[in-house]
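The complex is shown incomplete by one protein chain, all other protein chains being positioned as in the whole.
And now, subunit A:
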């Protein structure tokens, strides 16, 4: 999948006709069809976060809390539904939501 994305990023796609139709919905919140019981990890990149409070107020599950300085944190990570509503509303690109894998394989392709 990564390879595929990388390839498409490098390939100039040429004319507009070849481009996929955004109507069909290829936003990533749709491509992440959730399996039941999947758990997610939410990480905040505090160097970029400006403590605006948007993520905490918009999270549908209300699991994002703010510390006294306004910075977000999550206590009950298992309740995250993986909807990524916080990700697309963070003006500072400071949130990453990832599927949690038991074998910690994900640590290999971390930033």
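The criterion applied here is as follows: a residue touches a chain if its C-beta (ideal position, glycine included) is under 8 Å from a C-beta of that chain, and two chains touch if they have at least 3 such contacts; residues count from 1.
Keep in mind that, in the parts below, contacts and distances are computed from a predicted model.
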UniProt protein name of the chain not shown, from "Xylose transport system permease protein XylH", "SRPBCC family protein", "2-oxoacid:ferredoxin oxidoreductase subunit beta" or "Sulfite reductase": "2-oxoacid:ferredoxin oxidoreductase subunit beta"
Positions on subunit A contacted by the hidden chain, ascending: 1-2, 5, 8-13, 16, 19-23, 25-29, 47-54, 57-58, 84, 87-98, 109, 111
